[in-house]
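Here the structure comes first, spelled out in structure tokens, and everything after it is commentary.
All protein chains but one are shown in place.
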Amino acid sequence: MQVTLPRKLTTRLLRTLEIELKVRQSRMKNQILRMLTGTLAFLASGVALADELNMRVGVTDISRQVYDLHMTIFYICVAIGVVVFSVLFWSVFQHRKSKGAVAATFHDSTKLELAWTIVPTLILIVMAIPATQVLVAMYDTGGEDMNIEVRGYQWKWQYKYLDEDYNNSFSFFSNLATPKSQIVNRSAKTDTYLLEVDEHLRIPINRKVRFLVTSEDVIHAWWVPDFGIKRDAVPGMLNELWAIVEEPGIYRGQCTELCGKDHGFMPIVVEAMPEAEFDAWYATKVTSEVVRQESMSKTFTHDELMVQGEVIYGTYCSSCHMANGEGVPPVFPAIAKSPVALGPRDDHLSLVINGVSGSAMQAFGKQLDAVQLASVVHYQRHAFGNDVGDISQPQDVINLSNGQ
Amino acid sequence: MTVESKQQNDIRRTVKKLALIVVGMCFFVAALVPLYDLFCEVTGLNGKTGGPYVFDEAKTSPDTTRLVKVNFLTNTNEGMSWDFWPQKGAVRVHPGSANTVSFYVKNTTGRPMIAQAIPSLVPSSAAEFFHKTECFCFEQQLLQPGEELEMPMRFIVDRGLPKNVQSINLSYALFDVTERVGLPEDMQITDNQVSPVTGG
Partner (left out) sequence: MSEVIHADHHDDHAHGPAKGMLRWLYTTNHKDIGTLYLWFSFAMFLIGGAMALVIRTELFQPGLQFIEPEFFNQMTTNHGLIMVFGAIMPAFVGLANWLIPMQVGAPDMALPRMNNLSFWILPFAFSMMISTLFMEGGGPNFGWTFYAPLSTTYAPDSVTYFIFAVHLMGASSIMGSINIIATILNMRAPGMTLMKMPMFVWTWLITAYLLIAVMPVLAGAVTMMLFDIHFNTSFFNAAGGGDPVMFQHIFWFFGHPEVYIMILPAFGIVSHIIPTFARKQLFGYTSMVYAVASIAFLSFIVWAHHMFTVGMPLAGQLFFMYSTMLIAVPTGVKVFNWIATMWRGSMTFETPMLFAIAFVVLFTIGGLSGIMLAITPADYQYHDTYFVVAHFHYVLVPGALFSIIAAVYFWIPKWTGKMYDESLGKLHFWLSFVGVNVTFFPQHFSGLAGMPRRIPDYALQFADFNMISSVGAFIFGFSQVFFLYVLIKTIRSGAPAKARSWEGAKGLEWTLPSPAPYHSFTYPPEVKSEEVHG
């Protein structure tokens, strides 16, 4: 037994290694197979990957015009490429020393030079005409049926429905809804990975919607490929965009101007609804705004605050302070056992409301209402091993805002 | 003069000329700043609406053939947590008539702060036709903690506004400029205007 044990052990080790290698090989094999299939699929191209290879036609008249223009210019460029490269490759194959070619001596031709200056200029003029027409059409911003302010924040969008009666205006934030666990590869990614939000923008079809784009902090950009529109969101400046969407559906886009750490994680989701459905939704939204305003004076229980607070923490805080409250010190301090979370409640509320200037901690007083602020601060004071034992109500937040 | 020292002289002359070009381009880029502002002011290209406008109310005659809708957007920037809202979300006005609207601000923090409102207007073709005779954006506003203020804005839409412009969107972005400007030494000041700021 003593003699065979080492042998058994060695055999065992070898077998484990073998299995390990096989698993790695099969993983590698899988990856290589996927690459090969991907390459083959890409080469096979055509209709199967058509939506991955090309721009979308989109659902507005403008987006269709843009698509047609894009295809026209593309075909002209392909034609130019084919002609030019055919001549080049013909020459490469025919005019080689190994084939016995003897070099000619010409090195000038005014006629040719004129030809290949004038013809491309004419081609460009031909391209410029439809391009100008589409651009002029896009700049016709008048006569809108509704205005929506689109405001870029680091790192989310805010949508404000503007009404002539300011009391009927309301706004909400649109945050990335993909769970962190998918991003860090701990759970499977869904079809709308990185393109889903907690509350999306809703607009009616067949009405001219004007988007007024601006920014809270740095330059962002708002893009919905299916509408064919994109505009930078510049702080302190207003930009306008418009769309008349013809088909109901859900359309997704992304921020397209580098705006900091989570530039890739602030998607845009727009639902275009039939007019009647939209009007109904809009009416309920206006009334629920009233309800929400009234809840500011409500008193919540500890459990209610913890439930609400956890959701808000996950959406607004966990990307920097981490899901377990440990943060990434020193840049993103821990909340677990932190002096702020264990200290006076109003100081903690103030910090969340006003942010810390010069740091990455934003002023959430602008983004969260009193109920949300009270909930998330209460949650922070009673989670991650903290248990301060006090309570925060929306009215406390409001009192702070009144300078009391 | 030897050929070689002539060459050295030629080189020196070339270098001097090139150095002048470099210096000239430095002046050019410095000049770009006021030039850009001038260009934008004249054409209204970046949505800026110009300084205080003086006009004689007796001489104005409203163009009653059309109404222009003016939408107001209010925002605070960079985390500033003041309340800021317009009395009306939009008004419909006749070009050529004088109008007044109000905006409200409230300092919801626990410290005195100074704010600067930055206007921006679209469409840019309308910016040069939008005149403000009185605007809180011409001055910085100092508010004590908890203080609320009503701020009037008087404007006139020029009769020359292009006919195809039926609505104008004017946004005000409020910025915290307390540190930039500095609080006055005497913090008991009740007058809400601090030193005027040009442009706006």
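For clarity, chains are labelled A and B in written order, and residue numbers in each chain start from 1.
Methods note: contacts are C-beta pairs under 8 Å (C-beta built on N, C-alpha and C of every residue); 3 or more make two chains touch, one makes a residue touch a chain.
Computed from a predicted structure; not experimentally measured.
Considering the whole complex, the residue from A:172, A:265 or A:281 that touches the absent chain is A:265. Mapped onto chain B, the interface with the missing chain covers residues 3-4, 7-8, 10-11, 14-15, 18-19, 21-22, 25-26, 28-30, 32-33, 36, 40, 43, 45-46, 77-78, 116, 118, 124-125, 173, 175-177, 180, 197, 199-200. Interface residues of chain A with the unshown chain, by the touch rule above, are 34-35, 38-39, 41-42, 51-56, 65-66, 69-70, 73-74, 77, 80-81, 84-85, 87-88, 91-92, 95-98, 101-109, 112-113, 116-117, 120-121, 124, 127-128, 131-132, 134-136, 138-139, 154, 182-185, 189, 191-195, 217-219, 221, 223, 225, 228-232, 234-237, 239-240, 253-265, 331.
Simple rule for what comes next: only the chains that are shown with their structure count from here on.
Distance between chain A and chain B, defined via averaged C-alpha coordinates, is recorded as 31 Å.
If you check the complex, the residues on chain A that touch chain B are 141-144, 147, 149, 151, 160, 162-166, 168-169, 210, 212, 214, 216-217, 235-240, 350, 353-355, 357, 362-363, 365-366, 400-404.
Contact residues on chain B toward chain A in their complex (touch as defined above): 46-47, 71, 73, 75-81, 83, 85-90, 107-110, 118, 120-123, 144-146, 164-167, 169, 171, 173, 175.
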